[in-house]
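Missing here is one protein chain; the remaining ones are kept as they sit in the complex.
Then we have chain A:
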Amino acid sequence: MMAKQINLTIDGMPITVDEGTTILQAAKKLNIHIPTLCYHDDLCVAGNCRVCVVEMKGSRTLPASCAMPVAEGMEIQTNTIKVRTARKHIIDLLLSEHNAKCTTCYKNGNCELQELAAEYKISEPMFIDLVPHKNYQMDAYSPSIIKDDSKCIRCQRCVRTCEELQHVSALGVAYKGDKMKISTFFENPMFEVVCTNCGQCVNRCPTGALVERNYVDEVWQAIFDEDKHVVVQTAPAVRVALGEALGMEPGEIVTGKMVTALKRLGFDSVLDTDFSADLTIMEEGFELLGRLKKALVDKDPNVRLPMATSCSPGWIKFIEHTYPEYLDNLSTCKSPQQMFGALAKTYYAQKRNLDPAKIVSVSIMPCTAKKFEADRPEMRSSGYKDVDYVLTTRELAIMIKQAGIDFASLPESHYDSVMGASTGAAVIFGATGGVMEAALRTAYEVVTGREVPFDGLNITPVRGMDGVREAAVKIEGTKPEWSFLEGAELKTVVAHGLTNAKKVMDAVRDGKANWHFIEIMACPGGCIGGGGQPIPTNEEIRKKRAEAIYREDEGMPIRKSHENPEVLAIYKEFLGEPNSHKSHELLHTHYKERQRY
């Protein structure tokens, strides 16, 4: 059905829009910029900050354009003296409540309040500084996220993110009036509550109230320490987003430039998480096939299906808190980051003849939860902390800027070896559905000896931005050792964003699911939309990053994990075979139940 058309004028210009459109959206169509703060493309409308107020003919009050739907014959003015005065007052009020030590703020130069203050030329504070009257406290205990209430403008973007996108609700509004603040259950520190460390709040916070805990200085320290051998691994989703933080357009593939930049920063070896992503596929693929055999042939009642991916540390913490009875459904595989870390101080150290005690292992991740993951006590199977420092995409951009590197003009170079080789299958780990697609490419071929029956290896049903996507692959013409799977249909489901994870897990819990394999990524869009990725984010940007991921895959000479030569080599030289004893020692783990409150 066609939506009803509404005619209105904005700043004297007539426009016709669908019923239900807001004034803000209508103005955007006319290329009129209305400033906003609490508004975010990904979130429900709040109308809290009131920065976007406009004048509406016949109305005593100035409505917030983000929250006001259009109506027939409406006459809107977006830039009158009344509007300007009101906006300036509002910005001034926010500044009066805000710790405006911008020069020493982590978000300096990337803060929406700061931009707005500049736009409205706030030179002199109009009102009394309220900061000394407040008992602001900083929560800096989480390894992933730092919360500084003195910088909070109470727009509630983080609250809406945590509740709507993630169904976690670790953040909520507490108290009222002048004491109103964004807080946690019983005001406990973030690391003691249900927070999954996903960082989606960080990605949407307009100021410096929520930021990642940054380890830039520690990494510089390690780089400049002559005694240390610093290896760096870069996650698949970083290479399609890093450019944004350095002035490039969303969706640019900057893999080669990034490698060059990392070498110039002084890392001793620049390696690729994609290598261990391929390894993950081998371990996880065989684990799945093993579980299917146990279930179908051995009729083992203890085998847990569906099996769920374990790459996303935000998802892991979510299931630990929310569905602990399904922990055994998780693949026992560590995430690619942690597999890499464990191998960096064992296999890599052996190959390069290095003392693992002197290796500093750094990872560049699109993710804030990876910082928490690296700190887990389970993640020391090399005998050392497997990954020493995790930097987000944003932090890497900071280092590149600090080093004075002109990123856009860098030549391209290749990853080092060993543990630098990768495939298209590993690259697509960066987008939602990617792990599933990579696993299917390998599992199908292992079982049948033939390529997965999709056009050009592109398993399109698992791609895209729908919250929950199902796909089934019929297995035909199996090799003799896999004949028990002949004619079976492998049913899979992919979910991204924890609200969708909940939908999938509820279906499993309620017995409404017949899937064998579940892929869940904590962040919208998967890692390309991770909490450590460049700000801003919205669906359009995430789609561009995902398209870049698939372009990168198409351009790779090898697109199946089991054909990665370095992966084949590590099994031959070091691990034996997938799910071997050694693999389990280094590459697999178990997780634990956590309290919901």
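Simple rule for what comes next: a residue touches a chain if its C-beta (ideal position, glycine included) is under 8 Å from a C-beta of that chain, and two chains touch if they have at least 3 such contacts; residues count from 1.
Here is the rule we go by: contacts and distances are computed from a predicted model.
Trainee: When one chain of this assembly is omitted, its UniProt record names it as which of these: "NADH-quinone oxidoreductase subunit E", "AsnC family transcriptional regulator", "Chemotaxis protein CheC--inhibitor of MCP methylation" or "Protein AzlC"?
Mentor: UniProt lists the chain that is not shown as "NADH-quinone oxidoreductase subunit E".
Trainee: Out of A:D42, A:E97 or A:E373, which touches the unshown chain?
Mentor: A:E97
Trainee: Pick out which of A:L62, A:V508 or A:V567 touches the chain that's been left out of the picture.
Mentor: A:L62
Trainee: From the list A:H33, A:K57, A:H89 or A:R509, which touches the chain that is not on show?
Mentor: Only one listed residue reaches the unshown chain, and that is A:H89.
Trainee: Hey, which chain A residues sit against the chain that's not shown?
Mentor: With respect to the unshown chain, the touching residues of chain A are 45, 47-51, 53, 60-62, 64, 67-69, 82, 85-86, 89-90, 93-94, 96-97, 126-128, 130, 133, 153-154, 156, 172-173, 175-180.
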